[in-house]
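One chain of protein is taken out of this complex; the other chains stay put.
And now, chain A:
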Amino acid sequence: MRKTIFRFSRATYLDFQATTPTDYRVLDAMLPYLTNQYGNPHSKTHSFGWETEKAVEKARSQIASLINTQPQSIIFTSGATESNNAALKGLYGFYGKQKNHIITTQTEHKCVLDTCRYLEDKGVEVTYLPVDSNGLISLQQLQESIKSNTLCVSVMLVNNEIGVIQNLKEISRICHQRGVYVHSDMAQAIAKIPVDIQDLDIDLGSISAHKLYGPKGIGALYVRRKPRVRLQQIIHGGGQERGLRSGTLAPHLCVGFGKAAEIAQAELPYDIQHVDKLYKRLLNGIKEQIPQIQINGSLEHRYKGNLNVSFAFVEGESLIMAIKQVAVSSGSACTSASLEPSYVLRALGVQEDMAHTSLRIGIGRFTTEKEIDFLLDQLSTAVRKLREMSPLWEMHQEGIDINKIEWTQPH
């Protein structure tokens, strides 16, 4: 009997922390600047330049309005990685002689940690604050770490791997009392939770367009103006972007980013409501259908669209392969190339075997209930099949405590 062959279908996308699809409305706003309106926004002498400059400034004000600040505080960059680099290296470049201590956390994004390592080579002292098992830093420890020569504290608002939301408002309050700058990588938080810069009171913030349904290749850095934060630029040139980031701006990217920000502001309550509903469905489904799971990160201080789950007695790589019709990620896209388990999960204190089986499921604006149900279906079947094959699971079922076993023979 001939086996029915299905036409090749694409996996369903549930990895919204890695990136998001470019919203069709954003593409619509970008196309005029990729076709007819090709002027350089810095050309001051003709209408080609004037019209693109107008569009770029409109985009700037759309982004500023999303985070409740002034357009003059927004600098366009090539992405959150560049913004993080510019913020830390910029602060060090300006104030580094007197103040050379930076405080950050162990769960930051690789670009912040790598920049800190680079600054350590230059003679900066860096304190990496540990996190508790919920993924939150201790405000007490932060208070104690601040010294007289502390330059800044860099804490990400929403973690990309576990979705935990830090108490940035309190952190800002503590730091400003001691005269320390606050930088936050807000890439995963913008357009996902309400972010009000006036309320959070931070000095520098990194934003990435492709995390809010915008185009890839553009981001922004929020640089506070009252009181003024001085930065040394990392990209020298013609002095564009208030001298902080030289280079011709890409009008299509800026306009796309601005449109994505405008949509995000209008749709935020609906998006949050939709994601909440799907999160409840997902979480209840996992808890009911699959035993022996562990949610990594605080359930309370969490962005609902990011769920990091570990499945006991299942091997991580085989699980990802078994559910390849759903696009999810293990850990973060940055660390998935290497075999070592995610440093974020290690900082949380998750056991190595559980860290290896962690899955990060992302829910976004375009996710549907059917996709969540499909994921639950695939997951429960795959986990069940893999556990049936696992001798460790068999031993667990018989009541043997795996941790008490002596694996090596005494010599």
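Assume a residue touches a chain if its C-beta (ideal position, glycine included) is under 8 Å from a C-beta of that chain, and two chains touch if they have at least 3 such contacts; residues count from 1.
Heads up, the rule we're going with is that contacts and distances are computed from a predicted model.
Choosing from "Heavy metal-associated isoprenylated plant protein 26-like", "LYR motif-containing protein 4B", "Complex 1 LYR protein domain-containing protein" or "RRP4 S1 domain-containing protein", the protein name stored in UniProt for the chain missing from the display reads "Complex 1 LYR protein domain-containing protein". Note that of A:44, A:370 or A:404, the residue touching the chain absent from this view is A:370. Checked against the full complex, the one of A:10, A:44, A:97 or A:228 touching the unshown chain is A:10. Along chain A, the points of touch with the absent chain fall at residues 6-13, 21, 24-25, 27-28, 31, 270, 325, 365-368, 370-371, 374, 377-378, 381.
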